[in-house]
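As structure tokens, the structure follows; a few thoughts come after it.
Note that this complex is displayed minus one protein chain, with the remaining chains in position.
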Amino acid sequence: MNLSCSEFKPGRFFLGSFPFGKDLITSVEDFCKKASIRMAVFSVIGSVSSVTVGCYDQKQQVHVISREKAPFEIISCTGNVSIKKGNPFVHAHIVLSDEKDKIIGGHLFSETIIFAGEINLQELKGKPIERAYDYKTGLMLWNLF
Amino acid sequence: MNLSCSEFKPGRFFLGSFPFGKDLITSVEDFCKKASIRMAVFSVIGSVSSVTVGCYDQKQQVHVISREKAPFEIISCTGNVSIKKGNPFVHAHIVLSDEKDKIIGGHLFSETIIFAGEINLQELKGKPIERAYDYKTGLMLWNLF
Partner (left out) sequence: MNLSCSEFKPGRFFLGSFPFGKDLITSVEDFCKKASIRMAVFSVIGSVSSVTVGCYDQKQQVHVISREKAPFEIISCTGNVSIKKGNPFVHAHIVLSDEKDKIIGGHLFSETIIFAGEINLQELKGKPIERAYDYKTGLMLWNLF
């Protein structure tokens, strides 16, 4: 089996600034709903006052969550927007660092509270991809196969 | 000496899903061959069941390889496709995390086996860049100077 791909045309391109004290994922999903964005890719840099990340346990098929109520730099955050149950849904992974050279990362969850952050988001036009349950992995994957 | 750049026009834009159990680099290179993609930039998030990364020893000019046969999240993976010996060739760097907050990363090598993964790939149209041996670094760099 091969990489299964769907082609899109570039839509609008946005640079944006996150509001202080708001949740990262919620901010992006709310913006997409208001701007009628169905599909997109994006990248974020900035810093947070608290963060929630997960690592997927591939055997037990559950996310192991860890939450840090402390300041961190977002040193990488890349993700996409596609459709889950009819609404724009963010899937993003994140890497963070702190003053003591601690590095953490994983699948991005709420709550992750922005201190300051900049996003670049490329809207994609074309047939939206829906997420569907995948029995092999236990994840909500893109329904492309 | 300055940053040496070559200009490209955007080609097709793809979102894709990796097949379970396949090698990351091979999947991207096979897709590029089938879709006649010569140049591209891409980003991947997802998870792997095993991973191979390298760090370049700048003095001895060899890659020090480390392989982990364990599940990890791909928390960042960015790269490009250009031409090496006539074929589309992937150059990518990757960051990974596990359940115990271990973080690893480096130059992405095969084998790196996908558990689940999503790619966004921007094809680039223009004169393809070929890789050539660079005596100063010992690396196969873009032949732009």
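Read from first to last, the chains carry the letters A and B; within each, the first residue is number 1.
In this section, a residue touches a chain if its C-beta (ideal position, glycine included) is under 8 Å from a C-beta of that chain, and two chains touch if they have at least 3 such contacts.
Note that the coordinates shown come from a computational prediction; the quantities given were computed from them, not determined experimentally.
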Query raised in the report: Quick one: which of A:Val81, A:Leu121 or A:Leu139 touches the chain that's been left out?
Result: A:Leu121
**Report entry** Absent-chain contact - pick from A:Ser4, A:Ser66 or A:Ser97
**Finding:** A:Ser97
**Report entry** Residues in chain A touching the chain absent from view
**Finding:** 10, 12-20, 22, 27-28, 30-31, 34-35, 43, 45, 47, 49, 71, 73-76, 78, 95, 97-99, 101, 103, 115-116, 118-121
**Report entry** chain B residues that touch the omitted chain in the full complex
**Finding:** 1-10, 39, 41, 43, 53, 55-58, 64, 66, 76, 78-80, 82, 91-95, 103-107, 124, 129, 134, 136-137, 139, 141-142, 144-145
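Throughout what follows, only the chains that are shown with their structure count from here on.
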Requested in this report: Give, as an integer number of Å, the spacing between the C-alpha centres of chain B and chain A.
Outcome: 21
